[in-house]
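Heads up, one of the protein chains got dropped from this complex, but the rest are sitting where they should.
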Amino acid sequence: MMADKKAGLKSQEYFINMGPQHPSTHGVLRLLLSLDGEIVKKVEPHLGYIHRSIEKMCEFDSYGQIVHLTDRMDYLASHINNEAVCLAVENALEIEVNERIKTIRTIIAELQRLSSHQLWWGVMGMDLGAITTFLYGFRDREMITDIFEETCGARLTMNYNMPGGLMFDIHPDFQKKVKAFLKHFKKKLPEYDQLLSDNVIFRERTVGVGKLSKEDAISYGVTGPTGRASGFSNDVRKQEAYSAYNKVNFKEILYTEGDCFARYKARIDEMWESMHIIEQLIDNIPEGLYREKMRKVIKLPKGEYYQRVETPRGELGVYIISEGGMSPYRLKFRSPGFSNLSALDHMARGSKIADLVAIMSTIDLVIPDIDR
Amino acid sequence: MVFNIYDFTGLTEWIHEGLSRSLSPGLTLVVEWALIGAGLLTLVALLGLVLIYLERKVSAVIQQRMGPMRVGPWGMTQTVADVLKLLLKEPLMTRNADKFLFNLAPFIVMTASFLALGALPFALGLHIMDLNIGILYITAITSLGVIGILLGGWASNNKFSLIGAIRSGAQIISYELSVSLAILSIVVLTGSLQISEIINTQQNGWWLFKGHIPALIAFVIFLIAGIAELNRGPFDLPEAESELTAGFHTEYSGFKFAFFFLAEFINMFILAGVGAILFLGGWLPLHFGIDNSFNHVMDFIPPIFWFFGKIFALILLMMWFKWTFPRLRIDQLLKLEWKYLLPLNLLNILLMAFIAMQGWYF
Partner (left out) sequence: MNREELTAYIKSLGNTIEVVDEPTQFPTFMIPASDWKAFALTLRNDEKLTFDFLYCLSGVDWSDCMWVVYHFRSTQSKQSIVVKARIDDRNNAIIDTVADIWKTAEFHEREAYDLFGIQFQGHPDLRRLLLPDDWVGWPLRKDYQDDVNMVMWK
């Protein structure tokens, strides 16, 4: 600063477009950065590069069709997205699905959470420059996607849920495979911890970076592991237990630091909890129908329905206003990524470009989820 | 027998005499230059092929995958295919780029690498120029490469490139100090800057072993600072793929990009070479004590294999670092240098000077 004044030099803020094609925006997010040298002065997200107007499409689709659209929002948690719409429809019709469906839904949802967090872990390492983690994350995720493929034929956009139950019954090998995966991954997760969590450079890069206080987390509506790392208790699975979550024991992971490392740890711990949940359920899948008897044409009674579920990124809300027809009058998705992204500017101001990348990867953005 | 793999002096003299007999002295020099140039080009081309293949395979092993497997047996000709691809690619340029500087930059980087390569002794007698300030020459020449990076980043007319170039400048200016000081602490022991002298002083043992703890500290600092000077992971901030897309060479394509890419690998080779010369006895075999059977077995391995073996061992170490560690942030990078490495280095030189003065090394 002193030298600047003496020499009469002026530094100027400049703008840089990070994205829509950029390795660390994980999709087509465009951030307009205002920079002073390396220091981020302002982050302005420009959205909509993958906006498909799913909400408008839903107004013309039947409820069965809407479920398929939700796959394309948060593609790393397609099953949980499906579940949100299915639960909303089932609640509106006052259908209680049987325990078998609930249990299977929960197991698959937790597997999905695991696979999403595995991918996040890999990508997080890559964003910080440790490319190797990317392939490790994908390697273990492969086992889960194989289970999904065997169960319902799809690996990413699963469509396994439908209003009133599931598309198919589980594969006879399902339990065996899931147990094999758990056995494998329990050995691998401590290895992950050794590779990244205890690395000096990694700690330097994440501890104290991108702080988000609890008040701000609540005010910005930051949910999921990102919010819980700031001490904001918001786990829908605990607060409004749906499916089989009221039958299992698990901890809600809470950290108070609110920095990148806390968000990182929250997700790592969540993986342990997910495995714990699956372990409790996998041996006790009750017998029963995999799909309740439903009418072919689903018509929701007039009214408003709101259903929350916990996706790997936070709280997904489905708000349906029905006029009694075959399709909703208005359907709003409260997507977790959208609200989480709104806090990015607040978190990243004053930090370096490299910190911005770290912050973005700990928010765990999925762009189609934000744009819808 | 003119060709002796243990001593190339005979071979070079034979060539020189043969040429002198039929040509005038001036012409002899020109032909010898041409021969050396051709030799270096071949070496660089081969190194490029081998090192890039090695990097891919090493990263593949670390990441538990196969690496290139399709082109040739075990994908061995993958690099050739890549070079062909880069040759055939369109050389793109941003509209308002400074055309002259943009085109010049990769050549500066490449030239600096070539020049430095000339001072490396590959084996006994296989030494292009044995300057009496050889080590100084190498440190001076290798830091010229940053001019190319700065130019390339600036001339691209791209802000990502510019940030990468500025980062690179800050990084090399900082870490140049540590590299030079680490080299100096060995020079304190050898008392000479001439590379052949430095190697000769290690006949009875490498400086890494002879120089006690200060030599070990200097070696570690040399490696850290050297990798930082190479812009290699975990110090690859000028490229910083996840932050700056590709840093200073974002706008380069085709063969100009290949030059930057190749220069990085050649610089890695040079750095490992300097490390081998200073700390690991250059082309000298591993000796313990004087005149025992172990030493004779070691002597049986030709010096050129020793030299390349040491270099590749160091290169493997660097690759291991790159594929394991996350990247540092720019302020942490500078903090590491100015707050930790530099003071440590200065102390280390004092310690080394004290040891040299007392004659406590072997």
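We call the chains A and B, going by the order they appear; numbering starts again at 1 in every chain.
The rule is short, and it goes like this: contacts are C-beta pairs under 8 Å (C-beta built on N, C-alpha and C of every residue); 3 or more make two chains touch, one makes a residue touch a chain.
Bear in mind the structure is a predicted one, so any value in this text is a computation, not a measurement.
Q: Let's see if you follow the contact definition: name the visible chains touching the chain that is missing.
A: Spelled out, the missing chain touches these shown chains: A.
Q: Given that one chain is not shown, which residue among A:F15, A:F168 or A:Y306 touches it?
A: A:Y306
Q: Identify the residue among A:D169, A:D216 or A:E279 that touches the chain left out of the display.
A: A:D216
Q: Of the listed residues A:R139, A:K177, A:R334 or A:R349, which contacts the missing chain in the full complex?
A: Considering the complete complex, A:R334 is the one touching the chain left out.
Q: Of the listed residues A:Q21, A:S233 or A:N284, which contacts the missing chain in the full complex?
A: Hidden-chain contact among the options goes to A:S233.
Q: Which residues does chain A use to touch the chain missing from this display?
A: On the chain A side, contact with the omitted chain comes from 47-48, 51, 53, 55-56, 60, 216, 218-223, 232-234, 239, 303-306, 315, 317, 319, 321, 329-330, 332, 334, 338-339, 341-343, 346, 371.
The definition used in the following text is that only the chains that are shown with their structure count from here on.
Q: Taking the complex as given, what residues does chain A use to touch chain B?
A: Residues in contact with chain B: 14, 16, 22-24, 38, 125-132, 135-136, 139, 195-196, 199, 201-202, 204-205, 352-355, 357.
Q: Which of the residues in chain B end up touching chain A in this complex?
A: 59, 62-65, 159-160, 163, 167, 233-234, 236-237, 240-245, 323-332
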